[in-house]
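Missing here: one protein chain of the complex. Every other protein chain is in place.
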Amino acid sequence: MTLAWAFDAILAATVLAVAAWTIVARETFAAVVGFVAYGLLLALVWVRLAAPDVALTEAAIGGGVTGVLLLGAAARLRGTAGVLVDERPGAAMRLVVGVLCGIVTAALAATVLLLPDPAPTLAPEAAANLTTTGVGNPITGVLMAFRALDTLLEKVVLVLALIGVWSLAPDRFWGGAPGPERRAQPDDALVFLARLLPPVGIVIGVYLLWVGADEPGGAFQGGALLAAMWLLAMMAGLATAPAVSERRLRLVLVAGPAVFLAIGLAGFALADAFLAYPEAYAKPLIIIIEVVKMLAVAATLGLLVMGPPERPPQR
Amino acid sequence: MSLALDIFSVLAISAGAFFFLAGTVGLLRFPDALTRLHALTKADNLGLGLVVLGLLPRADGALGALKLVVVWVLVLVAAGTVSQLIARVAQRVGPSP
Amino acid sequence: MSEVTLFGLGASALVGIGLYGFIIQPEPLRRLLAFNLLGSGVFLLFGVIARRGAAAGMGGDPIPQALVITGIIVAFAGSALAVALLLRLHQADRGGAAPGGDAPPAGGGDGDRT
Partner (left out) sequence: MPDPVAVSTPGGALLVWALILPAAGALLALALGGRHAERIVLVLMPVGLGLAVAVAAGVLRANAVLVYVVGGWAPPLGLALRADGLSAAMMITTAVVVCAVGLFARADFQTPQGSLEARAPLAFWTLLLGLWGALNAVLLGDDLFNLFVALELLTFAAVPLVCLDGRAETLSAALRYLLFALLGSMLYLLGTVLLYGAYGTLDIVLLSDRVRAEPAAWTAVTLMTVGLLAKTALFPLHLWLPPAHAGAPAPASAVLSALVVKGSFILVVRLWFDVMPGVPGHAAAQILAALGAAAIVFGSVLALRQARLKMLIAYSTVAQLGYLFLMFPLAAGPGVAPLGAWTGGLLQAISHAFAKAAMFMAAGLIAQALGHDRIAGLGGIGRVLPMTVFAFALGGLSLMGLPPSGGFVAKWLLLTAAIDSGQWWWALVIVAGGLLTGGYLFRVLTPALADTDGHLPAHAPVARYREAVVLGLALVSMVLGLLPLASFGLLQIGRLDMAAVP
């Protein structure tokens, strides 16, 4: 037991060290690179906490896509004059804030230590009701059946965030495509990677979705992987960014929540409650929702990373 | 038989660890970006290969072993491409410290 | 103490670091980085509580783990909107793209027609 405990102690110490370093590092770009490493280490912590689904999500979205987003921003802002930069707080202020955060940490640590010993858990209830959802993976059961309203609202959050990002574009670029003009001449190494990796990525993404019903995996993780592959292809110039006003793109974006909503409303008639699934068809319905959800999540995550339209619309 | 496999695993993994160490030392000691890149990519890929080799006998069944090898190949491809990209940027920017 | 509590204390420290970074850092991008640290600390607490609640043959209580997956995606959406705002602010500040350019006269929204 002590070997595992030692490994966990080292892992936790490393995660804290990298986190502290990203805060105190002087140069923003280095801090963001540190953050990406931190995201991957965190995925390892999630594996140690026996949560493979969350480890996948953390690696794919927390470390990966968020890392790409922040790296892109750091690269664009490198060397430009800071904007909306408050004045650097003096030593006294830093001390006060440090003490405040210390108190918060101490309170949290005390609460964690004082948590009730027979930890209150809903695992037995979830296990008991899992069979009626027809899904093997309990987390997919919670996301798609028990707390389906959370997942539905969350997909509407993604769509609203995308509308918010698109609404930041100057008016004359509305209708155009996000991302800068065609890359000057992408490196052939990148083009090679962009030709080799996406097929593998797509296969793994679809596998993640399919296996998500019974094993760790799921639509969000698969969607994030597909988004990564799409971004890679676009960075290498192999794929062009879709125009914002393209009807097909809008339908793919809205299809995720719309199908979920339609099946939920059908629950009124077929299974006596909103977002309830008729007993026999629970699994196929959930799979349909997950497939459409994955496409919508892949498109939304990719477009969120690419940002508002930056090119005039081609008439 | 399993004893021999265990010894083999221990040897391979420790060799892998040694190469990782060499790569890190190279990263710290070498003067400029290009040589560091060289050290890092070569040593770490070899180190990972040895670790994977060491884990193969312990993997659960052929599928597990195949997954390990696929992981190694993907890392090889990614590391190779990324190091070329960084090298090209390093050349354009000039030998920064 | 078991490793779960160890990670619990680590998560509390992460929250403290994230909060400290969020308040201290002057640059918005660094604040966003600290916000992501704070978020991962909170989600780690969810994970620790899920692991403590392991029962009925599951490695951990699925409810908090599902909440974390939803939380990570919502936090990502927040970061994406913040980054887009930051980049657009740089453009507008540098006077690059004319802010709003030929926006339709959005009512008397903004004050002086300067």
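As written, the chain order gives the labels A, B and C, with residue 1 at the start of each chain.
One rule holds for everything that comes next: contacts are C-beta pairs under 8 Å (C-beta built on N, C-alpha and C of every residue); 3 or more make two chains touch, one makes a residue touch a chain.
Just so you know, these numbers come straight off a predicted model, no measurement behind them.
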The omitted chain touches A, C
Touching the hidden chain, out of A:170, A:242 or A:302, is A:170
Out of A:52, A:242, A:267 or A:302, only one touches the absent chain, namely A:267
In the whole complex, of A:3, A:81 or A:114, the residue touching the missing chain would be A:114
Hidden partner sits against chain C at residues 15, 22, 28, 31-32, 35, 38-39, 42, 45-46, 49, 52-53, 63-64, 67, 70-71, 74-75, 77-78, 81-82, 85-86, 88-89, 92-93, 99-101, 103-113
Residue list for chain A contacting the dropped chain reads 83-84, 104, 107-108, 110-112, 114-116, 119-122, 125-126, 129, 145-150, 153-154, 156-157, 159-161, 163-164, 166-171, 174-175, 245, 250-251, 253-254, 257-258, 261, 264-265, 267-268, 271-276
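The criterion applied here is as follows: only the chains that are shown with their structure count from here on.
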Contact graph of the chains (line, ring, star, complete, other): line
Distance in whole angstrom between the CA centres of chain B and chain C is 33
Expressed in whole Å, how far the mean CA point of chain A lies from that of chain C is 11
Distance in whole angstrom between the CA centres of chain A and chain B is 28
Each of the following residues of chain A touches two or more other chains, namely none
In chain C, the residues touching two or more other chains are none
Contacts from chain A onto chain B in the complex sit at residues 187, 189-190, 192-193, 196-197, 200
Seen from chain B, its contact residues with chain A in the complex are 74, 77-78, 80-81, 84-85, 88
Chain C residues touching chain A in their complex are 3-21, 23-30, 32-34, 36-37, 40, 43-45, 47-63, 65-70, 72-74, 76-81, 83-90, 93-94, 97-104
